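Can you keep this structure in mind? I'll have questions shortly.
Just one protein chain is left out here, and the rest sit where they should.
The chains carry the letters A and B, assigned in the order they are written, with residues numbered from 1 in each.
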Amino acid sequence: MHEPANRSVRALPMLSNLMEIGSRVQPFSKESREKAPRIRDAKVVHSVCPYCAVGCGLNVYVKNGKVIDIEGNPDSFINHGTLCPKGSATFQYTVNASRTTQVLYRAPYSDHWEVKSSEWALDQIAQRVKKTRDETFVERLDDGRVINQTQGIASLGGATLDIEENYLIKKLFNAGLGIVSIENQARI
Amino acid sequence: MSDHNGQVSATPITERVQQLTQLLAPFKKEKPLPEQPKMGFFTDTSLCIGCKACEIACKQWNQLPATTPEWTGTSYDNTQSLGATTWRHVQFIEQIERRIPHVNASDEKVLKLPLFEMDTPVPQMGMDLSALPELAGTPTGTALPFFSTDRWLMRSDVCKHCANAPCQEACPTGAIIHTEFDTVYVQQDICNGCGYCVVACPFDVIARDSEGDGQAHKCTLCYDRLKDGMKPACAKACPTDSIQFGEVEQLKRDAQERLGFLQERGLTDARLYGADDKILEGGLNSFFLLLDEPETYNLPSNPARPSNHVLPTSLGVIVTAAVMGLIGTFFFKQE
Partner (left out) sequence: MPGLGTTLGRGGATSFPQDLVNSDCILIMGSNMAEAHPVGFANVMKAKDRGAKIIHVDPHFSRTSAVSNLYVSTRAGSDIVFLGAIIHYLLENQVYFHDYVVNYTNAPMLIREDFQDTEDLNGLFSGFDPASGTYSNQESWDYQRDEYDKPLTDPTLQNPQCVLQIMKRHFARYTPELVESECGVSREEWLQVVQALVENSGRERTSTLCYAVGWTQQSKGVQIIRAGSIMQLLLGNMGRPGGGVLALRGHASIQGSTDVPTLYDLLAGYMPQPAEMLSTKPESQHEPTSTTWGARQDKHVHKNTQQTLQEYIDVTGQKLGWWSNVPSYIISLLKAWYGDAATADNDWGYHWIPKITGDHSHINTSYAMLDGKVKGYFLLGQNPAAGSTNARMQRKALAQLDWMVVGDLYEVESAAFWYKGTNGEKVDPATLKTEVFFMPAAASTEKEGTFTNTQRLLQWRDKAIDPPGDARSDLWLIYQLGKRLKKLYADSTAPRDQGLLNLTWDYEMEEPQPDSHLTDEPDAQLVLKEVNGYYVTQTNSDGQVTQYDLHNAPHVPTFTALKTDGSTACGSWIYSGVYPEPGRNRAASRISDGKMNLDWGFAWPANRRILYNRASADPAGKPWSERKKHIWWDAEQHKWVGNDIPDFPPDKAPDYRPAPDSTGMDAIAGTDPFFMKPDGRAWLYAPTGLKDGPLPAHYEAIESPVQNALYKQQSNPAAKYHRDRKDNVLIELGDPNYPFVITTYRLTEHHVSGPMTRWMPWLNALQPSLFAEISPELAQERNIVDKGWMVLRTPRGEIEARAMVTRRLRPLRIRGRIVHQIGLPFHWGFQGKSTGSITNDLTHSVLEPNVSIEEAKAFLCDIRPGRLSSSEHNVGRKEH
C-alpha cells in the first residue's frame, strides 16, 4: 500500500491502523468498492457528430431504451475519441427537457399554439402544398418555352439533414412538384 | 498523546480506541482494494486551445448541473473557478502588447516605393533537404517563434490529486481517500458536508454543493471509469492532448521531455508545476506545464499546508464532527 504520511505514523500508529482515519490509509466505503462506469454493459451505437463538418465519430451508449452517454469514438481516425465542447454536449442536445416533442399548429392570426397529431398536420400540409402549387404553377413562359415550375413554394434546409433526406427533398419538391427555390445552409 | 518516537501510552487509550472503533464501525470497511499503478493528469498548457471540451466532457460524464450563466467579461472565462459542480475549468490570460499604430501627416497618401526593396534575400525553393529524415525536424530558414509574440494563455485547471492531500488530512469522517490509483476521492456515502476540506485545500478546488446535497465535491479523476480501465472523460475528450492521463511516473518523464522540447524552442519561461516532490511535500499526481510563473495562473508557488499535525487535530475533530455533523445537517436543512 502507499507509504503513509510520516506525520500520521509518528502520531498514532495503532489508532490509525485501527480506524484508518486521518492517514493515507482510509477505509473504502461501499460506494467506492462498488463503483463502476455506468456504460458497463450498455449497447454502443456508432454515430457522427452533428455540429461542424470535421465528422467526428460518436459512440452513443444505450441502456433500457435510453441514451445514457455520448462520447467520441476512439477508433475513428478523425477524432481518436476526442471531441470539442459542442460534440461533448451532444448528449444534452438530444436528451433535453426543452425539446419540443409535439406537433404544434398556429392558425392564421392566432396568438397561441395548438397541439395536433402528426397525421392531421401531414394531411393539412399536403393540402396546402397542393393548393399553393395548383395556384402558382407555370407551365410555359410567354414565348412558349416549357418551364413547369412553381415559385409559390420554397424550401430552406439545414446542414444536419442527411444525404438521404436531401435526396428525397430534391426529388419530391423539384422533380415531383416543380418547386425551384430549394435551398440549403450551404448557400449561407 | 504520543511522544516524538511514535510510542503510545497504552492503557487509557486502548479503551477509548475500542469505543471509538465501535462508534465508527459503520465507516470502517475491509482491507483497501488492491493497489494499482498511480494514475494522474499531466495538463500541458502549451497544447491548450481553450476549447473547454474538458469542462463539458466532465459535466456530461458526471451529469453535473450547469452553473448559472454569468457573463464575466474576463476574457473567455465565464466559468470563473472550480467548484462543487465544475471539476474542470479553463483559464484565459491575455498578455497582449498594446500597439498603437503610428500616424503622421506624411503617411496621408499611398506610398510609392520601389518593389521589393527589402534587405531580406529572396528565399529559394528546392533547397537541399535530403539530410532531413522523412517529415521530421524543424525546417531551416525563417525563424518564427513557437508562439505568436502576443500571448493568450489558456490552462485547464483541475484537482491536483496531491500525493499528500490537505483535504484528505483535514477530513474528519474518512470520506476522503486515496484510492487504489492514488487519486484523491471524496466518498459520497460518507461525507457529511462539514467543509473542513474546503478550507484545507490550498488550490480552492474542493467545494460544498450548497445548492445540492451539501456535501463536498471535486474531480474524482473519473474513479468509476478507472475501475474499468477507461480514460477520464476530460482527458479522453481533449482534442489536442493538452490533458494527458496515465501512470504518474511515466507522465512525469513525458513532462520533462516536453519541457526540454519547449525550452529548445525558446520558451524559457516554460516550467513544470507539481511534477517534483516540492509542492506539498510529495508533489501532485495531477500536475501542469506552465508557460509563465505559477502566480500568472493563480497558482501558489509554495502552497501552505493548513496543519502539520493532522492526526491529533483529526481526533478532536472526529468527536466534534460526529456531534456537529448531526446538528449541522439539521441546522443547514432548516436553513
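Note that in this section a residue touches a chain if its C-beta (ideal position, glycine included) is under 8 Å from a C-beta of that chain, and two chains touch if they have at least 3 such contacts.
Worth saying up front: this structure is predicted, and the values here are computed from it rather than measured.
Every visible chain touched by the undisplayed chain in the complete complex is listed here: A, B. Looking at chain B, the residues touching the absent chain are 47, 49-53, 55-56, 59-60, 65-73, 75-76, 78-79, 94, 96-113, 115-116, 118, 120, 122-127, 129-130, 132, 134-142, 144-148, 150-152, 154, 239-241, 261. Contact between chain A and the unshown chain involves residues 45-58, 60, 62, 65-67, 70, 73, 75-79, 82-87, 89-90, 92-94, 96, 98-111, 113, 117-118, 121-130, 132, 135-137, 139, 141, 145-188.
The working rule: only the chains that are shown with their structure count from here on.
Across the interface of their complex, chain A is touched by residues 1-2, 4, 6, 8, 13, 17, 20-21, 24, 27-30, 32-33, 35, 51-53, 55-57, 59-61, 164, 168-169, 171-179, 182, 185, 187-190, 223-225, 227-228, 230-231, 233, 236-239, 282, 308-312, 314-315, 318 of chain B. Considering their complex, residues 1-2, 5, 7-16, 18-33, 35-38, 40, 69-72, 74, 79, 81-89, 91-92 of chain A touch chain B.
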